[in-house]
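Take a look at the following structure, please.
What follows is an incomplete set of chains from the complex, kept in their original frame.
Labels for the chains are A and B, by order of writing; each one numbers its residues from 1.
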Amino acid sequence: MNIHRIVRDLVSTSRVPTLHGKSLRVVEDDSGDLEVALDPVGTRPGDFVITISTSAARHATGDYRITTDLTIGGIIDHWSEERWRD
Amino acid sequence: MNIHRIVRDLVSTSRVPTLHGKSLRVVEDDSGDLEVALDPVGTRPGDFVITISTSAARHATGDYRITTDLTIGGIIDHWSEERWRD
């Protein structure tokens, strides 16, 4: 799993049915690279989170028919940008 | 999931049967690297989209027997090149 920071919500009106009604977040890694993750946890911009990829991402949503390849698995306690870089 | 921009259609007359008749698009990421994605949404060149990889890519087409490893999951509203780079 990777460590990402929540940047903002992602708005996409035209989606495949298997992503309808799901909360999507733009997340960044420690290099500033952006990806999009499904959020079953309820996060806010600035939160540091662990993200789950590959087939585990679908199962982590609670419904494996949801077609995500990156899902937020939890909010990390006591993390900071300094710790990220050490 | 990743954020890609649609570049153009990809024409491939000689394909495996599990990709017959499917719309394929050349997409680029924020570094200009090119990949090929299956398009079940209906996109146009210049659209910014979210793309789904790994086994979720097959399920996102609506028919898991379609052998894609990258599928367009939705068109992003209100995205721009500037936002991509920030």
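As a convention for this text, a contact is a pair of C-beta atoms (placed from the backbone, for glycine too) under 8 Å apart; a residue touches a chain by one contact, two chains touch by 3 or more.
Owing to the predicted nature of the structure, the values given are computational and were not obtained by experimental measurement.
Oligomeric state of the entire complex in this file, given as copies of the one sequence with 2 shown: 5.
Please note the rule applied: only the chains that are shown with their structure count from here on.
Bringing subunit A onto subunit B by least-squares fit of CA atoms involves turning it by 70°, to the nearest 5.
Centre to centre, using the average C-alpha position, subunit A and subunit B are separated by 20 Å. Across the complex, subunit B is touched by residues 10-19, 24, 26, 34-37, 53-55, 57-58, 65, 67-70 of subunit A. By the touch criterion given at the top, residues 1-3, 30, 40-41, 50, 52-57, 59-60, 62, 71-78, 84 of subunit B touch subunit A in their complex.
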